[in-house]
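Handing you a structure now.
Selected chains only, in their assembly positions.
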Amino acid sequence: MLLNLNADLGESFGPWPMGDDPRLLEVVNSANVACGFHAGDPLVMSKTIAASRLAGVSIGAHPGFPDLQGFGRRAMSLPADELRTLVQYQLGALAGMSHSMGLPMTHVKPHGALNNMACEDRAMADVIALAVRDFDPGLIFLAPVMSQLAVAGTDARLTVALEIFADRAYTASGALVSRRQPGAVLETAEACIAHVQAMIEGGGIITVEGNVLPTAFHSICVHGDNAHAVDTARQIRKALLSQGHELLTLPQLMDVN
Amino acid sequence: MLLNLNADLGESFGPWPMGDDPRLLEVVNSANVACGFHAGDPLVMSKTIAASRLAGVSIGAHPGFPDLQGFGRRAMSLPADELRTLVQYQLGALAGMSHSMGLPMTHVKPHGALNNMACEDRAMADVIALAVRDFDPGLIFLAPVMSQLAVAGTDARLTVALEIFADRAYTASGALVSRRQPGAVLETAEACIAHVQAMIEGGGIITVEGNVLPTAFHSICVHGDNAHAVDTARQIRKALLSQGHELLTLPQLMDVN
């Protein structure tokens, strides 16, 4: 199977480092780059673009709410025109910088609370998808499987890359089990690998009850916040390759499909 | 003579309005649009782009220091790579939004302390000019006559549009007389019109001592912070047109030259 591994990168800010981007860039095929609203700053973005280019990793914008202190994870209620323009502003900032540096920005994935809220709120998902389409209809829209965000992207005639999470349990309706529930997050690399393998074999996501919800998917989201997470990501990559799957960047993958 | 009138627009922020942009857009040919670091926010930028397009006014980025409270007017000391990336981030943000809305961004003019410092500091001016060139070598670089910024733009092979100020007195070396000196700012529309006319006839800027420093110039900077300023700008426009000069947007003008 042709697959993609994506992760969030460039989440440092000013004097504060976050994540082990150099090691993560050896694992993933596509990087979601913070655009300065919830994390990242112009210098961090520039370094992340340069490192991604060297590593052969494709990049996308990772726009978030304007909330550094809350890392874009706090729900905010914004009118549609604020939402549309804050997405386009962040897309432009990253696209312009990456264009200056010779690496095209090829996808978009909303961050944190912006993503979570839009996965359940169709009106909000539409605002985001249309903002992306008006910015550049050629961008790949990276959205969770079975989310309103994915539906909105399809309706906006964007190329939608569907993602699954290697380390998260799914509810009966295909949503992520809340982090507050026990078992929401798979802790070991082995569990993550088994989870991903089951979803590949099942042709869809596996719910906590063990049912298969059939769905296409293209990309697997992994994490790099700490050494353990990078290690897990590395082992997932290794397992996928050893099982004969091919790992591609998002633009390579979505061209093929 | 073919000339351009430029002014700073889009300097509102969130709930706080600034300037009378609708009236100013009837006067100027080109707008320098704040990019969110010293003023402006994504929604304000979007509205400013839409209004400029309707008015037939060309737009440029007006990047500034990251200092909302100080309106980008407080000197800050930044390393070259911070400077380069903060300029490119802001260029990208405005270019992306304006591209989404069907109006190309065609020029750049640094704001406030970023502009003032670079007018005297060649190294800083080079960083800015090269940041602009790497972003898009086709952008017009709007810089004060006889400034290091103008020299750096020329050396970076950018198209440099030279600007004079209708309401500011010039020192013997062609710099602006400090606002702290008496007579630094011309208060009446009549004085501004006479000043501009003298510079057009003299073929250069007129110093406080009354000497001519010969220099080409393309654009006249006017202001719109208050009703009086917009009125003065309007009268300068009227005087120029009645004297037979032609007023063009920056891309129209610099194509001609």
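In this document, chain identifiers A and B correspond to the written order of the chains, with residue numbering beginning at 1 in each.
Just so it is clear, a contact is a pair of C-beta atoms (placed from the backbone, for glycine too) under 8 Å apart; a residue touches a chain by one contact, two chains touch by 3 or more.
Just so it is clear, the structure is predicted and the values come from calculations on it, not from any experiment.
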Identical protein chains across the whole complex (2 displayed): 4
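FYI, only the chains that are shown with their structure count from here on.
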Mean-CA-position distance for chain B and chain A (Å): 39
List of chain B residues in touch with chain A within their complex: 36, 41-43, 45-46, 81-82, 84-86, 88-97, 99-101, 131, 134-135
